[in-house]
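A single protein chain has been omitted; all remaining protein chains appear in their positions.
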Amino acid sequence: MKKIKVGIVGGSGYTGIELLRLLSQHPYAEIVTITSRSDAGTHVADMYPSLRKRVDLVFQDPKDAPLKECDVVFFATPHGVAMSMARELVANGVKVIDLAADFRLKDLEAFKKWYKMDHACPEMMEKAVYGQPETMREQMKDAMIFGMAGCYPTSIELGLLPLLELHKRIGDIVDIKQTIIADSKSGISGAGKKASVSNLCAEASDNFKAYGVGGHRHSPEIVQQLTEFAGEPVSLSFIPHLLPTIRGIFSTIYVQLTRKGQEVNFQKVYEERYANEPFVDVMPQGALPETRMVRGSNYVRIALYRKEPNFLIILVVEDNLVKGASGQAVQAMNIAFGLPETSGLEQIALVP
Amino acid sequence: MKKIKVGIVGGSGYTGIELLRLLSQHPYAEIVTITSRSDAGTHVADMYPSLRKRVDLVFQDPKDAPLKECDVVFFATPHGVAMSMARELVANGVKVIDLAADFRLKDLEAFKKWYKMDHACPEMMEKAVYGQPETMREQMKDAMIFGMAGCYPTSIELGLLPLLELHKRIGDIVDIKQTIIADSKSGISGAGKKASVSNLCAEASDNFKAYGVGGHRHSPEIVQQLTEFAGEPVSLSFIPHLLPTIRGIFSTIYVQLTRKGQEVNFQKVYEERYANEPFVDVMPQGALPETRMVRGSNYVRIALYRKEPNFLIILVVEDNLVKGASGQAVQAMNIAFGLPETSGLEQIALVP
Amino acid sequence: MKKIKVGIVGGSGYTGIELLRLLSQHPYAEIVTITSRSDAGTHVADMYPSLRKRVDLVFQDPKDAPLKECDVVFFATPHGVAMSMARELVANGVKVIDLAADFRLKDLEAFKKWYKMDHACPEMMEKAVYGQPETMREQMKDAMIFGMAGCYPTSIELGLLPLLELHKRIGDIVDIKQTIIADSKSGISGAGKKASVSNLCAEASDNFKAYGVGGHRHSPEIVQQLTEFAGEPVSLSFIPHLLPTIRGIFSTIYVQLTRKGQEVNFQKVYEERYANEPFVDVMPQGALPETRMVRGSNYVRIALYRKEPNFLIILVVEDNLVKGASGQAVQAMNIAFGLPETSGLEQIALVP
Partner (left out) sequence: MKKIKVGIVGGSGYTGIELLRLLSQHPYAEIVTITSRSDAGTHVADMYPSLRKRVDLVFQDPKDAPLKECDVVFFATPHGVAMSMARELVANGVKVIDLAADFRLKDLEAFKKWYKMDHACPEMMEKAVYGQPETMREQMKDAMIFGMAGCYPTSIELGLLPLLELHKRIGDIVDIKQTIIADSKSGISGAGKKASVSNLCAEASDNFKAYGVGGHRHSPEIVQQLTEFAGEPVSLSFIPHLLPTIRGIFSTIYVQLTRKGQEVNFQKVYEERYANEPFVDVMPQGALPETRMVRGSNYVRIALYRKEPNFLIILVVEDNLVKGASGQAVQAMNIAFGLPETSGLEQIALVP
C-alpha cells in the first residue's frame, strides 16, 4: 500500500513530539517534513533523544518545507497559524488537520473574543469539520479541514454525548435549566512546553490547584457541542484544575436528571452508543477509571454513577496528548484516507 | 507555666507522628507517654528518624502507660479504640481527644451502619464535642471528650459554614432543594500508613482517580453538620478523589443560590465570619488557593467564585494531617486548657 | 506465519502485566494461557483495566493451564518457581524463559546463600543461557532455558561490556585492582507489586534513599558477568538507591583507567561494539541520558565522560520493566524462534 505523505508544522511542542511518536510507528504513513522556525536545521532526535534510532528527520524552516507535496499537514502550532496557511494547502489538494483552535468555533465573534484575533479564512469554516471521530465520522471522510477538539472538550463531550443525544431524541431527560458541572483535572503537559515559573517542577509537583476559574477558552467550544447534541441550549460550569501528573485528564461531570430521566438505564444507553467505537470504553457498573489506565494510549474510559436519584455522575479519563490531541488527529487522518481507523494507535496504556 | 501532661495512644501512624512533630515543639505541653501495642519497646526516633535529636521517647504498651496521670490523651488510633477507654480516663479527670470517628456521629444507628460496631459508651456522647474550633470554641472550653472532625469534613464544613449560617439567619439564600456538590481531592497520606497495593508509589503516583463514589464514611458526618448550620436538611453529593501528593485536601464546592442569595456579597460575609479566626484565611477576590499554600501548616484557605449568577463556587485547601487532623486536635487542646490558641501551631507552610 | 504459542506463569505482578502489554501487541505471538494461583478465574482486564478491549484472557490455576502445549513459557514469578517446573516443560520441548533468578548464578553455593534455597534442577544449569541478547545472542538461538539478567545487572553489564571486552583483548586498560563503583538508582516498580509500608506513595514519593547498602542479591550476578567479560576477577561496589519515579534505572559507573587505558578512544569503542545492536544507543559525546528517554521502551542509552584523565564515567539508562525485564525476555524469545529481533518491541519512549 502506498504510504500517506505527512507534514507536521510546529513540531517542537508536546503535541508535535506526540505526533512523531505515533506517526513514526504508523504502518501507512510517512513523515516527509517537519517544520520549526526556531529550530530549523536541528536534528529532531537531538531535541528529543527518545526518538534516537527511530526518527531521522531535520526540522525545516516552514518556507522551505514541501508542504504542498504532502497528502495531509498537521498543525501542532499556536492558535492562528493553521488558518493562515490552510487556504493555499487546500487549494493544492492537501488536507489540513489543526490541533489548535482555528477551526473549532463556528461563531467567529466568539473566536475573536477568546483568541484576540480575526479569523483569517472565514470562508473555509464551512468546509471545516470540528469534533471527534465519535461525533463526526461521516463528515470526516470527505473533509479537507479538521478542527480537532481540545483535550478538556473531548473528555466532556464524549462523556455527555449519549445522554444528550437521548435527551434530544426522546426529550426531557436532563433538567436543562440546571447547570451541568464539569470539574476537570489535567496533567501538566496540557500547559505545553514553554518556559514558565508556575509550571516549574518545584512549583507544580506535590501541589494541586484550580485555574481559569473566571473563564477558560475551552468553554465556548464545549457549550457549542453540548447544545448541538441536546438540540437546545445547555448551561455548563467548567472548572479546570491542575494535577501534579505529566499526562491525563479526569473529568467528573454532574448532571441533574428530570423525573423521566431518573427512569433511564444509562449504563445500557452508553454501552450501546459506544459499542462499535474502537477507542471508547464504557466501564462496567461499579468500576472506576484512573488516568493511568489510558496513559500513552488513545482510549477514553467512562464510568457512570447514581448516588442520589436525581443525579448522574459521569467519570471520564483520557490522555490529553493522545485522545485529547495527537492521537485523535491521527484517528481523523485514518478516517479521511480510508485507512483502518486504529492504524498507528494500538499502543496499550503504560501501567504501572 | 506548668506544662500540660500529654499522652498519645497509637503513635505509629501518620496522625501519630504528626502529633509528635507538633507537640514536641509546643511551648506548654510535655509528652509523657506514647503507646503502640505492636511497637512497644521501640524508640520513637528509630521508627521516625526525622525525630532524632528531638524526641526521646520509647513506645509503651498501652497497659503499662501512665495514661491516667496525663491531663489529656490523644487517640490516633483506628475507630473503636477511644470509646473503649474514654469512660475510665474521664472518670480520672483526663480529657480525651479522639482523631477517629468514635465521637463524631450523634446518630448511633448511623455510627453502627458505617463503622460496623456498637458504640461502647453511648452515655458519654452527650459530653462529647464534635467539630472544629471555628464552630464549637465555646463548648470546647469545658469539654472532657472531643470527637475531632475528619479531614474531608473540615474542608467542606468550614467552606460552607458562613453561607449556611447566613441562610439560617436570614433564610432562603441557598436553593436547598438542589444538592450541594463537594468534589474533593486528597493527598495519599489520608489513606494512612498501612501496607496496601493500591497505595503503593508505583500505583498511586502519576495517577488520579475517584474512589468511594458509592458512599464514603465521611458523608453522614458532613451532612449532620451542614444541616445544623443551615437549620434545615441539606442534601450533599460528596465525591472523594485521590491526588498523587503526600499531603493536602482541595474541595471544590458548588452551591445553587436562590434569587435572594444571588444578591448577597459572599466575599464580605466570609471575611467577617472568619475575621478573628487565627487559622482561617479568606483569600481576596480573584486569588486561587493551592494545596502547597498550607503544606505542613494549620491554615485553611478559602476562595469564592461567581461565574454563573446562580452558582457559588467555594474552593478550600487544608493540610489533611494538620488542620484536617493533628493540628486541629492540638488547637482544641489549647482551647480546652486556656492556652494561647496558636501555641505549637505556628509553622508556616513549606513552599516550595 | 504461524504464531508462537506463549504461556505466562505468574501474570499478576509488574513483569507479568508488562509481558501482557508487549506480547498482546506482538505480531508473531499468541498468549494461550496466563496463570495466577491466587487470582484464578479473574479476567485479566478486571485486574488491569488498561488492557480492556485488548486482552481477553482469564487467569488460570497453574495446574489447569495448558503449559506443555505452549512453544515457550515465561516465568514472571518469585525466585524458585521456574526451576520447579523447568524439567518437565523442557522434556516436552517447551522453552523456558525465567525473569527471576533461578538460572542466573552458575555458582550454586552462591545461589543458595543469596536466595536461601537449594537449586531444584542443577543438571539443567548447563542448558541454561544467562545474559542479554547483546552478550549471548548466538547461545540463545538454540537454548531451551533462559535465565534473564536482572534490571540493575543489565544496566551495569551493558555499560561495562565494551570496556571489559577490550581489556580482555588488549590487556591492561582498566586498573583492575581498583574497585569499580556502580551508583545505581531505580524507579519503584523495581520493588514489585506487593503491599509494603516502605513503598507506599506517602513514604516513597518526594523522597530519595539508598538501600541494600550492606549487600544486594544482584551483586554476585553482576560480578560473575564482569569477570567473564574481563577475563580476570573484577571488584565492584554496587550501591542501589530508590528513585521517586515509577520506572527507570540510571547507573552512574566509575572506572579507574590505567595509563594505557587513558589513551583509548572509548566513544569509538562503544559505538563500534554496539553498531548493530537494535536496542543499545551510544549517545554522542556531550549528550546526557535521562530515564524518561527510555520510559516504556526496550532501549538502553549510554553516555561516556572523561573529567579526570584517569577516570571513565559511564552513564546508563534503561526501563527496568522493559529492557530490564519483560522486553528483554521477549527479545530473547524472538531470537530463540528466529523472528525479527525487534518484533513487538518497537514502542517509542513516552515523552513527555
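Order of writing sets the labels: A, B and C. Residues in every chain begin at 1.
Following the convention adopted for this analysis, a residue touches a chain if its C-beta (ideal position, glycine included) is under 8 Å from a C-beta of that chain, and two chains touch if they have at least 3 such contacts.
From a predicted model like this one, the values you see are computed outputs, not experimental measurements.
Asks: Touched by the hidden chain, which of the shown chains?
Replies: The omitted chain makes contact with A, B, C across the full complex.
Asks: Out of B:Lys193, B:Lys260 or B:Arg306, point to the residue that touches the absent chain in the complete complex.
Replies: The single option touching the absent chain is B:Lys193.
Asks: Taking the full complex into account, find the residue in C:Leu57, C:Ala120, C:Met136 or C:Ile181 that is in contact with the omitted chain.
Replies: Touches the omitted chain: C:Ile181.
Asks: So which of B:Glu134, B:Glu165, B:Asp183 or B:Asp206 would be touching the chain we can't see?
Replies: B:Asp206
Asks: Which of C:Lys53, C:Lys106 or C:His241 sits in contact with the chain that's absent?
Replies: Residue touching the absent chain, from the options given: C:His241.
Asks: For the chain that's not shown, point to the residue among B:Lys185, B:Arg295 or B:Lys323 touching it.
Replies: With B:Lys185, B:Arg295 or B:Lys323 as choices, the missing chain is touched by B:Arg295.
Asks: For the chain that got dropped from the picture, name the residues of chain C it touches.
Replies: Answer for chain C: residues 178-179, 181, 183, 185, 202-203, 206-211, 213-215, 235, 237, 239, 241, 243-246, 248, 250, 252, 254, 256, 286, 288-292, 295, 305, 307-308, 310-311, 313, 315, 352 touch the chain left out.
Asks: In the complete complex, the non-displayed chain touches which residues of chain A?
Replies: Residues in contact with the chain left out: 14, 187-189, 191, 193-197, 199-206, 244, 246.
Asks: By the contact criterion defined above, which parts of chain B meet the unshown chain? Give residue numbers in ascending order.
Replies: That gives, for chain B, the contact residues 14, 17, 21, 24-25, 48-54, 189, 193, 205-206, 246-247, 278, 281, 283, 287, 289-290, 292-297, 299, 301, 321, 346-352.
Note that only the chains that are shown with their structure count from here on.
Asks: So how do the chains connect up here, line, ring, star, complete, or something else (other)?
Replies: Complete.
Asks: What chain sits nearest the middle when you go by CA atom centres?
Replies: Looking at where each chain's C-alpha mean falls, the closest to the middle is A.
Asks: So chain B and chain C: same face meeting same face, with over half the numbers shared, or different?
Replies: same
Asks: Report the inter-chain centroid distance for chain A and chain B in whole angstrom, where each centroid is the mean of the CA atoms.
Replies: Each chain reduced to its C-alpha mean, chain A and chain B end up 40 Å apart.
Asks: Using the average of all C-alpha atoms in each chain as its centre, how far is it in Å between chain B and chain C?
Replies: The mean C-alpha positions of chain B and chain C differ by 46 Å.
Asks: Name the residues of chain B that each touch 2 or more other chains.
Replies: 202-203, 206, 244, 246, in rising order.
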